[in-house]
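Heads up, one of the protein chains got dropped from this complex, but the rest are sitting where they should.
Read from first to last, the chains carry the letters A, B and C; within each, the first residue is number 1.
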Amino acid sequence: MDNEIGETDLPPPMSDVVCPFCAMACDDLTVAHDRGGRLRITGNGCARARTLFALPALPAHCFIKGRAVPLDAALDAAAALLRNAAFPAVGGLAADTEGVSAALALAERLGAVVDHAASDSLFHGLRALQVTGAMTATFGEVRNRADLFVLFGSEFDRHAPRLFDRLVRPPTALFRDAGAARGFLIGPSDGGPGDGPAPDGFERLTADLIHAPAIAAALSQMVAGDRPHGDRVGGIAMEDLARVATALRDARFGVIGWVAATLDPAAGDVAVEAFNRLVVTANAATRCAGLSLGGKGNALGANYVCAWQYGVPLRSRLGAGPPEHDPLRYRLKSLLAEDGIDALLWLSALNGAEVPDTRTPMVVLARPGQPLPHDPEVLIPVAIPGLDHAGSIHRGDGVAALPLRRLRFPKSSGKPSAASLPTAAAVLSALLDRLPASPLPVLIRETAHV
Amino acid sequence: MSDAYTLLRGGRVCDPAGAADGTALHGPPRDLYLKDGHIAATPPEGARIGEVVDLDGRIVMAGAIDIHSHIGGGKVNLARLLLPEEHREHGSGPDGLRRSGSGLFTPSSFVTGYRYAEMGYTAAFEPAMLPSNARHTHLELADVPIIDKGCYAVLGNDDFLLERLAAGATQSEVNDYVAWILHATQAVGVKVVNPGGISAFKFNQRRLDLDEAHPHYGITPRRILTTLATALSDLGVPHPLHVHCNNLGIPGNESVTRDTITALDGLPAHLTHLQFHSYGTEGDRRFSSAAAEIAESVNRSPNISVDVGQIIFGQTITASADIMSQFRNSGLASPRKWVCTDIECDGGCGLVPFRYRDKAFVNALQWAIGLELFLLIEDPWRVYLTTDHPNGGPFTSYPHLIRLLMDRSFRNEQLARINPDVAAHSRLGSIDREYTLEEIAIMTRAGPARVLGLRDRGHLRPGAVADVVVYDDLPDREAMFAAPALVFKNGRLVARNGQLTATGWGDTIVVRPEFDSAIERRLKPWFEDHQTVRLGNFRIADGEILDHGRGGLSIVPTLTASDSCF
Amino acid sequence: MLLNGIHIENTYAEAFDMKATRLIVTADTPAWARHAGMAATGFATSVIACGCEAGIERELTPEETPDGRPGVSLLFFATGRSVLGKQVETRLGQCILTCPGTACFSGVPRGSKEDLIPMGQKLRYFGDGQQMSKLVGGRRYWRIPVMDGEFLCEESSWSVPAVGGGNLLILADARMAALEAAEAAADAMRTVPNVVLPFPGGVVRSGSKVGAKYKGMPASTNDAYCPTLRGLPRSRLPAEVESVLEIVIDGLTAADVAAATTAGLKCLIERGRGSGVWGVTAGNYGGKLGRHHFHLHELLP
């Protein structure tokens, strides 16, 4: 326990604080201000949360090409840059619901492509959903019900911190003995921190996750009572896999989980589709559910906002005619790599949206302390949702949206600090106001093919 | 605020809830005054009249109210993501007034608001908000422009309630919990979906009848149903329990539907998408219409109101919390993809895309059953126009549906086009009834408003919110209702001839019954020990809705003992 | 008319509209293709009781078949599309599917849905779910696992209009003379494409007339041409004729039947009176039953 906490002249600790820094969205944090005005997690955080909550609320300025300027000047410059773009994009999108919403409205005004910094992982699940659907369960259901976990991935502590504390082995569970869950970890054993010995009741099956689709398919085959050909798949002996299949059949409520970010970047969707198939196969006789783990920068929430406002997911062009979704042509990383973008607005109010190292002219809206590969054309610091302003984010299981509170306030001295920065939504709205309102003429394509 | 009145001059006002005799349509045209977003009494001499709109005998009604339409929330959004093909085919760009959007049966939020408004609808109610998904639902609905909206919280499969019932909780404890949920989730009513069945499915049970014991808790759906209905009645929540009966879509389910009505034993309740619950097992195909029996049962039960959930031929998606049914139906998915999610010890979400085919006997008979229910239930105050959007079809098909109800020859033409066996197995062709304009006004406005407890909506008496729709009296009722001449929301013109002219934000309608806050002492540890969201974060603050600047909160007054239910 | 000493009666063969289809059966060797073809077209002499009339049209070289193997081409004739389909289905299933190494294809151009004759479409169920279909060049084929490999069978064939019941009656001095003449004529007629002679060896002795004195008999012996009855008033035979044999011709078109008739007449005339043939005539029913009339005098070589 930090000695500085708890002294009488400090504000009382805040409980049930929601952490906005990953898709676990833990909402049981206790946070206090230390003597320096920094936030300190005093209960229930993970290592990442402790670091990010404790970052100082640095004073932050707007910059044009490295030169400090007032906000208005930065907004004018940003608007000029974006207004003249023929191939604009709005990316990053690591923000709360309101921030994302404002970014999408701006993109619509610009006719821009929209994509999230972490959407490669997001699209593993999304593309699989689009073609086969899914059978899943949320954190609360898993916590109380799951008696077997088959988890694909590595570095669970990094991608899904507190997974074991909160979901796998919670102190209490409604429909099984607390802590009784068992399972298998399928993935590389030489990954990194957190890939040490398997937790109690868990067995590690060392595998190359590039073969996750084949492993899951072989499991489906076994659960359905058939025998796959060969002795091994993806590095796992078939007889070991057969034990997983038996466990899935015997479980009352099995969970197939995966860390999307650790799947084959080129075929993560293929893996998720295979996981879905495995889940559906198991449900013929017992209960089983899929669970996607990981995600950052409110990627899932950003995608949800785009879906409800425009009917399409990210990797779409908005505003230039009807919303046009194309996961291939509108993958922002690819577009940047081929110089297909001439003006980029990058939104990084939360963690998880590293600013791309690109020559493309860029307006960056970033939380203070966001590392920059080089000075962008325009840099506007924005407040951090959940620390400096209220809002909401979506949890990785897709159902719960959680409220973010404001924890930091400007000092009475009036000295500028992160706590007095504008929200991303406010900056984006100010930008929107600087752009002409008349939409581009709509060109309807004769053949709607994609 | 302005001190000027808007005068709508010389319309034939069809206001069944407002006029003393309910038949003003047949009287001489009269004037309507709007002021400050409300209907005003005839102003005193010399009052300033701003705008004057000559209605030339056009028909005037209150804004229409959709009592049951899945327009937002987690499952609707997932449905959008599941069907990129729908959104590829139906998209619209921004035009300076409208935001862009896409979708036909799962339209995006802005498009939803625009289309409702253009059809003369000024309020719609999202009927399946899982409490755990409430914040998401309100975030989404905050992006539905123009119309007012409200949500029914789904209860009856939540483990807290089931556990408390199994432990012998008193009715008053349940009442407090229900009231707390209404407050915490900013809801206007409570819906029960396949009582107990969704939870049973999580225990690997694939069917649960009304009097069958839940595999874990041992309580019956009947108990859950009556306890919740009693709670809402005790709490004075105007909208009675919104019931999605057991065994949706299963041939022979009419008996459980009638048993449900009997089980309610006079307690007020609203049975939703009744069409899906009115199936018999007669005939070679073991699938028949039980609309007559169900309608008879409804006619005899003044405590019961219903909406129909008419099906409309074509592609749509079925979205329901009833994962037990949806998992069973997943083999019918067309295109062949579906979603089934177990949610937060709270409920579920099942999505199964579906194409209703007019040549398929079962689908065609479903169509006929829906229409039979509309036509055989006698009291238009107790039967409301819905397609259970999008489950039976998109809400944009309401004008077509209205024409089917108002125009017998049109109806019989359609009947002649569908699977020919249906005409033989259905009494639809022999039903002469044609809905009158007054009856349409009742079932789309006055009735829903009354059963929701919306005292200032659904009628045109002074003091009502100035949601006013003006129609040309066209012989083609579909054309008439598809593109009203004028639509006013809160006294502001928002659409003309079916085209949007202005946009804005409607209210979120909620109910706030009194309760003993001691219930939170029981709930707090439940949330901490068994949920993954803390109580304080679960509860939605007013500010979360109001701070967006997108419409206000409108609180429906609870009923006191002297208020009658109907 | 007397040609090369042979009486050619001034009469006509009366033939009927039928429906026909052609199947190509291939196998690993010509012999096995023939086995399949013989069996599939066996017991198919007359629609009166066989359901269809069929025969091997000719043998095919590997270059002529879809899968590059030796084969036979078979023609099937029936009174209508549906009975034809039924016959093809059972014969395909019992005689071709069963025969080692065979594959079966349609031998007619793709037709309309109303003319469809199911082949693999019905037979595939023999595969019990292990069958597989392939679409090649716009046509669908079924591959059905069988014990020697795979039975490849086109999904369907199509019926085409056809003409059945063309005929020649050979009137000869003696039984052997009639038989030898009929063999020679049949061989000549088989070289004509698009026709088959459905009776055993192409020759039939039990020519028939319509009706009988017994109830329930639709046809009975053609007593006018039975030599043992030639003293009776109804007989059409001159005293010197001791044996009559008939060749029945089914063809895809009237022109095909006519060409076969001509080929038969040519053979018989060339062989001359010295071959023991007295004359040639044809069977008809007074022109009331079939719309195709093959006048012998018009079809002379």
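The criterion applied here is as follows: a contact is a pair of C-beta atoms (placed from the backbone, for glycine too) under 8 Å apart; a residue touches a chain by one contact, two chains touch by 3 or more.
Quick note on the criterion: contacts and distances are computed from a predicted model.
Per its UniProt record, the hidden chain corresponds to "Formylmethanofuran dehydrogenase subunit C" from the list "Dihydroxyacetone kinase subunit DhaK", "NADH-quinone oxidoreductase subunit B", "4Fe-4S dicluster domain-containing protein" or "Formylmethanofuran dehydrogenase subunit C".
Looking at the complex as a whole, the chain kept out of the display touches A, B, C. Annotation: of A:Asp226, A:Glu239 or A:Asp357, A:Asp226 touches the absent chain (contact as defined above). Which of A:Arg40, A:His116, A:Arg317 or A:Arg408 touches the hidden chain is settled by the complete complex: it is A:Arg317. Among B:Gly314, B:Pro335 or B:Pro557, only B:Pro335 touches the chain left out of the display. If you put the hidden chain back, the residue from C:Met132, C:Ala212, C:Leu232 or C:Ala255 that touches it is C:Met132.
From the options A:Thr42, A:Ser101 or A:Gln130, the residue with contact to the unseen chain in the full assembly is A:Gln130. In the full complex, subunit B contacts the hidden chain through residues 82-85, 88, 335-337. Although one chain is not displayed, its contacts with subunit C can still be listed: residues 26, 66-69, 103, 129-130, 132-137, 141, 143, 149-150, 152. Of the residues in subunit A, those that touch the hidden partner chain are 85-88, 110-112, 127, 130-132, 213-214, 216-221, 224, 226, 228-230, 233, 238, 266-267, 270, 273-274, 277, 317, 319-320, 325-329, 340, 342, 440-441, 443, 445-447, 449-450.
Please note the rule applied: only the chains that are shown with their structure count from here on.
Under the stated contact rule, the graph of chain-to-chain touches falls outside the line, ring, star and complete shapes. Centre-to-centre spacing of subunit A and subunit C amounts to 76 Å, using the average Cα coordinate of each chain.
Between the Cα centres of subunit B and subunit C there is a gap of 71 Å.
Multi-chain contact residues of subunit B (touching two or more other chains) are absent. Put simply, subunit A touches subunit B in their complex at residues 16, 18, 27-28, 97-98, 101, 105, 108-109, 126, 129-141, 143-145, 166-167, 171-175, 252-253, 283, 286-287, 289, 303-305, 307-313, 318-325, 390, 392, 394, 398-403, 437-439, 442, 448, 450. The residues of subunit B lying in touch with subunit A in their complex are 72, 74, 76-78, 80-82, 84, 86-89, 91-96, 99-103, 106-111, 130, 132-133, 135-136, 139-140, 143, 159, 163, 202-204, 216, 327, 333, 337-346, 349, 351, 528-537, 540-541, 543-544, 547-548.
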